[in-house]
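Here the complex is missing one protein chain, while the rest keep their positions.
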Amino acid sequence: MINAGIIGASGYTGGELMRLLLNHPEVNITAATSRKLAGQAVSDTHRHLKSFLDLKFENLSPEEIKSACDVVFVAVPHGTAMDIVPELLDGEVKVIDLSADYRLKTADFEQAYDMKHRDPREAVYGLVELHPEVSEQTFIANPGCYPTGANLAAAPLAKAGVINSVIFDSKSGITGAGINPSAVSHYPNMAENVQAYKLTSHRHLAEFVQELNRLDNSLKNISFTPHVVPSIRGILTTAHVFTKDTMGVDEVRALYEEMYMDKPFVRLVDGSPSLGDVRGSNFCDIGFEVDERNNRVVVVSAIDNLVKGASGQAIQNMNMICGFNETAGLWSAAAAP
Amino acid sequence: MINAGIIGASGYTGGELMRLLLNHPEVNITAATSRKLAGQAVSDTHRHLKSFLDLKFENLSPEEIKSACDVVFVAVPHGTAMDIVPELLDGEVKVIDLSADYRLKTADFEQAYDMKHRDPREAVYGLVELHPEVSEQTFIANPGCYPTGANLAAAPLAKAGVINSVIFDSKSGITGAGINPSAVSHYPNMAENVQAYKLTSHRHLAEFVQELNRLDNSLKNISFTPHVVPSIRGILTTAHVFTKDTMGVDEVRALYEEMYMDKPFVRLVDGSPSLGDVRGSNFCDIGFEVDERNNRVVVVSAIDNLVKGASGQAIQNMNMICGFNETAGLWSAAAAP
Amino acid sequence: MINAGIIGASGYTGGELMRLLLNHPEVNITAATSRKLAGQAVSDTHRHLKSFLDLKFENLSPEEIKSACDVVFVAVPHGTAMDIVPELLDGEVKVIDLSADYRLKTADFEQAYDMKHRDPREAVYGLVELHPEVSEQTFIANPGCYPTGANLAAAPLAKAGVINSVIFDSKSGITGAGINPSAVSHYPNMAENVQAYKLTSHRHLAEFVQELNRLDNSLKNISFTPHVVPSIRGILTTAHVFTKDTMGVDEVRALYEEMYMDKPFVRLVDGSPSLGDVRGSNFCDIGFEVDERNNRVVVVSAIDNLVKGASGQAIQNMNMICGFNETAGLWSAAAAP
Partner (left out) sequence: MINAGIIGASGYTGGELMRLLLNHPEVNITAATSRKLAGQAVSDTHRHLKSFLDLKFENLSPEEIKSACDVVFVAVPHGTAMDIVPELLDGEVKVIDLSADYRLKTADFEQAYDMKHRDPREAVYGLVELHPEVSEQTFIANPGCYPTGANLAAAPLAKAGVINSVIFDSKSGITGAGINPSAVSHYPNMAENVQAYKLTSHRHLAEFVQELNRLDNSLKNISFTPHVVPSIRGILTTAHVFTKDTMGVDEVRALYEEMYMDKPFVRLVDGSPSLGDVRGSNFCDIGFEVDERNNRVVVVSAIDNLVKGASGQAIQNMNMICGFNETAGLWSAAAAP
């Protein structure tokens, strides 16, 4: 058994880390920090965890966290993690950062997030299916929610070098906007609606480019437009992939089967995947169809933004760097419908 | 005052035609046919029309309809309208067909719908904003729901001849699947979900191609993928338009303003449009953003699939062919939120 | 034509007043005030009103409003209206107050709202169906949303003096919580949920008691529990009415038919009413069933909280006090589904 702590545990990813870790056979949760809620019971905020967790939010220093934990999840906003991570890393503790701060090369981060990086540092990008090297690390930058589902949808074609251009049209549930009420989470604005936003300029695009270019550095034409849909959880990404030549269905399927053959959390499905089949679980379901008329392959992926898109993937990373089974604590099916 | 009849009045488009015509200052509803519900009160099926309409569904012959009506809306499934329309057209009555049967050139119809056409005939395609010639007709083929919003989103760029390729990624409300319960309208399947379907092969694509090629017959690369979202009404279409050269925001805006300057039902909006702002109304709201990095213009349009995407547009066509004001009976704002 | 102004026009009831007044044949909207948004176009906030309304929010004094308007709707929070109304009433202008400030006898108000009333004054309670005397007034207190649907559901039985006790269990859409985002309007909290609140202590109870006791002053046992449901608009109230003696279906129906015979906005329906059939409209649909086993009559009413529960009813009151047809500007069916 190891001890795990969560810095910034009052939000959705913090709550989800705890929900999942409570099912993990190798982990005790020993610390959950929140400056604002220090002293309050965790289950007063995350009411679904009542009866499971007898823990209070604390306001702990990095030293205190390091002494209480073997692994630490950092679940604070981007721009904040870079002040916490360096102090954690000067010791024995393993760190998984769920913010955007260490996902990109420093220059790319500074451009995408329009801020100076105060802790330029290399980290492994924790999209486990594409980065087997995570297992040797002590520090992981956990991927963004949109890039996780989108890059898994396009990776086999990118790796094969067949992509001419790709447009990712993503539809996200509303928890992506966080636990604090705002106009974009206001029920009367979002129910019965689909809201496109940042049509051409979402910051996650830099993660799409970085990861797909790792697989095919000649691939230049990558576009991304996100939308919010009336769903609590989930991201469905429709990847319109234009290929250099016309591809057959079997040819495409072979690329996906080869890449994901031994990846337990990627499921190739017939037809188009549904958010309900992955909700609450760490799966990325992928389906596709070939449009021979336009040399287009339409690949659709479905993830739960809070699980495979955040906290579940963070635990998958923890499993890898701690030497546990990749699926430990995560091998549950969605509660569909 | 004219008399209007609806053939196939038991479904959603029938109900919506009646709701809107009840507000029309120049129209009496004199016939509503339904073979299955003949003899029952219309307001037993369309309960929201109680107190407005004291009409029973009837099973009328074309002769009976022609004698009772000045204008007839045909709201039957595709493949059925072609057996009804010819009998209606051999008289004085004006006809607006909401099915797919007369929207396409006969050969294109037969390919897209995989059936022999039993009444090959030319009709004007009733997308009023692009077809001013509707006003001189007695027979109109009312456009499909997806092509209406999508073609209005792309038309100014197509007409300017600047499009290299375009991908339409559409998100439709569930009334698009009709009034009869099925797996795709089953609440537990569709709530909290986004369902892509017919990823590469939706039949409406033929209407995209026909209409955009009328504006630019060199435009070849047109793709379309529809999705269903948890909304009763509405279609949001995200048009990813790749242009031949980089375009500036002002240049793009000028094209839209010029084309839609005097079109009362197209509103150019700042930012991305919302389904709530058009719900129940005949508007098509359009917003856009330019992605200079990829020579992409992202245009987003929002319509109510049952109004501008079906019954409202049919009444707009009626207004044109009957010499009424284009907005008669349709000039109401959405009940947002 | 008369001129109408709205004080506090930036919220949902303000937007809805304008949407409905735009359809009114006898009214011009000449003023819409908002201290916070003064100078901004109304249609920047109420985007669905674009193309209909070329008006800016203003910050007007009572004197300025009185000079610009024949009738004024006050749509500010309770506790604020009492500072505005007295200045409006010392002139020619007619006033309809949508806040709670003048709905109750002063002592009852002070107890229910736990504040001192700064303008004790009698007003007529504008539930038109129960208060025919509204037509002679210049000042109306518009009823609360919950009491409107609930009191209409119980009134015929109360008037007949047959009620022993009544429990109102109401289910409200989320616009009831207003236009400003909060925890109770946060999509992830409210979607897929039903939230009971103020189980025994909602302030609207005082309006239930006042109005039902007007009809039967011996009726003591009145209970009310509100809930929020995942719907933008609408209130469904289930009134569990225990009667002194066992009543037959016909006997009950006769009471409802008699009371609502000539009330255009109350529709008696077979079975249980649906929110969709009243959405966006000024109707109150009512259905009932008799439970002879327990001397219980279950009466269910459905209204749109923003229309019959607020702005539509305010316009119905305006119609009465201005001598217009009761249904002027309000005679539209819901856009169902």
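Letters A, B and C mark the chains in the order given here, with residues in each chain numbered from 1 onward.
Note that a residue touches a chain if its C-beta (ideal position, glycine included) is under 8 Å from a C-beta of that chain, and two chains touch if they have at least 3 such contacts.
Fair warning: this is a prediction, and the values are worked out from it, not measured in the lab.
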Field: Residue of C:Gly126, C:Pro188 or C:Gly312 touching the missing chain in the full complex
entry: C:Pro188
- line: Given C:Gln111, C:Ser182 or C:Asn221, the residue that touches the chain left out of view is C:Asn221
Field: Of C:Ile2, C:Leu22, C:Ala41 or C:Ile167, the residue in touch with the unshown chain
entry: C:Ile167
- prompt: Since one chain has been left out of the picture, which residues of chain C touch it in the full complex?
  reply: 165, 167, 169, 171, 173, 188-189, 191-197, 199-201, 221-223, 225, 227, 229-234, 236, 238, 240, 272, 274-276, 279, 288-291, 293-294, 296, 298, 300, 337
Task: Touching the hidden chain in the full complex, which residues of chain B are there? Just list them.
output: 12, 174-175, 179, 181-183, 185-188, 190-192, 230-232
- request: For chain A, enumerate the residues touching the unshown chain of the complex.
  value: 12, 15-16, 19, 22-23, 46-52, 175, 191-192, 232-233, 264, 267, 269, 274, 276-281, 283, 332-337
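Simple rule for what comes next: only the chains that are shown with their structure count from here on.
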Query: Taking each chain's centre as the average of its Cα atoms, which chain lies closest to the overall Cα centroid?
result: B
Task: With centres defined as the mean of C-alpha atoms, identify the chain lying farthest from chain A.
output: C
Statement: Listed in rising order, chain A residues that touch 2 or more other chains are 188, 191-192, 230-232
